[in-house]
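A single protein chain has been omitted; all remaining protein chains appear in their positions.
All chains are identified by letter, namely A and B, in their written order; residue positions are counted from 1 within each chain.
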Amino acid sequence: MSPELFIDIYDWIGVFVFAVSGGLMAVRQRMDIFGVVVISLLPAIGGGTLRDVLLGEPVFWLSDQVSLLIASSAGVAAFLAPRFWTKFKSLRWLDSAGLALFAVVGASKAASLGYGFVICTIMGTITATAGGLLRDVVCNETPMLLKADIYATAAFLGAAVYFVTRQYGYSEPISLTAGASLVFLLRAVTIIYKLNLPASKGDEGAI
Amino acid sequence: MSPELFIDIYDWIGVFVFAVSGGLMAVRQRMDIFGVVVISLLPAIGGGTLRDVLLGEPVFWLSDQVSLLIASSAGVAAFLAPRFWTKFKSLRWLDSAGLALFAVVGASKAASLGYGFVICTIMGTITATAGGLLRDVVCNETPMLLKADIYATAAFLGAAVYFVTRQYGYSEPISLTAGASLVFLLRAVTIIYKLNLPASKGDEGAI
Partner (left out) sequence: MSPELFIDIYDWIGVFVFAVSGGLMAVRQRMDIFGVVVISLLPAIGGGTLRDVLLGEPVFWLSDQVSLLIASSAGVAAFLAPRFWTKFKSLRWLDSAGLALFAVVGASKAASLGYGFVICTIMGTITATAGGLLRDVVCNETPMLLKADIYATAAFLGAAVYFVTRQYGYSEPISLTAGASLVFLLRAVTIIYKLNLPASKGDEGAI
């Protein structure tokens, strides 16, 4: 399997799970089917779109309509059978899987354009978090990014692991898998044990 | 009248009614005149701006300052005489007119760049809905996009009708008018009869 195909497969799975997460949130808000599909697209392609705009690259879905098709289908699936999806656990887990996959795919795209550590990890973090943030803001939900468990941190670390392993000469599939696994593991541990990074000790009442 | 001028006129009317809608929302929030003008610009040029950024085209108002002038004037008009505008019915109708005009203008711009059905209908929908969404999010109002009546669906169908009639060889003005009329008609029927697309039957308490 070529590295390009490997990246695409990671990307498509990320698109699918994030689209289902957006669709379920829209169903919960009792939107109609078209609204559900629109909200599915936000997390599924929003992060990658912002990444491409910031990098000055053509937006990926103008030429690759597979992502659009996957995201729309996932939205329809969420609309038709929300209970089916929630059997596989809640939004939070789907979201974590999307976060893991998009963090490394985003870093990989920036790396393929020749950028270094800083820009690659930023692009990984943006690709992974911006779409979900958009979904939350549009749906008037408290952004997952703001809830005090390890979230953007996980995406950043996964992108960093991808970048560093790649620098050390590991293959694209291995680096992608290592980075994504770390993100998902961190999220899983965080969700299960309700871990948090320490919040500031500042007396926030005084600010 | 040349097709280009026809598109421009549709665009300018759309800019005007959307700007009034933004201005009225800002007046309702008791903003000062400059704030009202800023909020007027969001729905009036926000959707077209996002369309251009996504298409990798120069943002239209960098060279065409007629739109900026129309939008600012409409904002000032909304500030000075909010009661006058509300006589012509509420925000919801102005918003529907803007939605109708921008849906076909957006699809037309994408079509002129050679894109096919999928990208043209997406760009029509984005041009029509993104500016109003921006207005709602910034003003902390529940996005119209999320209220359960036919909204993004109408924009999408109008863009589709524009694209298909154009493919069948009808002239630009006829296709634009057919698409926009459908959107406005759908919105009018929806508003008057309070119609909705069916929402998901999912037990959303379980999600």
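Here is the rule we go by: contacts are C-beta pairs under 8 Å (C-beta built on N, C-alpha and C of every residue); 3 or more make two chains touch, one makes a residue touch a chain.
Everything numeric here is computed off the predicted structure, so don't read it as measured data.
Only one of B:Ile9, B:Val59, B:Val118 or B:Val164 touches the chain withheld from this view, namely B:Val59. Of the candidate positions B:Pro3, B:Gly35 or B:Pro173, contact with the hidden chain is made by B:Gly35. Listed residues A:Val137, A:Val164 or A:Leu185: the one in touch with the omitted chain is A:Val137.
Considering the complete assembly, chain B touches the hidden chain via residues 24, 27-36, 38, 49, 53, 58-59, 62, 65, 68, 79-83, 86, 90-91, 137-140. Even with one chain removed from view, chain A keeps its contact list with that chain: residues 53-56, 115, 118-119, 122, 125, 129, 133, 137, 142-143, 145-146, 148, 150-153, 156, 196-200, 202-204, 206-207.
The rule is short, and it goes like this: only the chains that are shown with their structure count from here on.
Centroid to centroid, with C-alpha atoms defining each point, chain A and chain B lie 29 Å apart.
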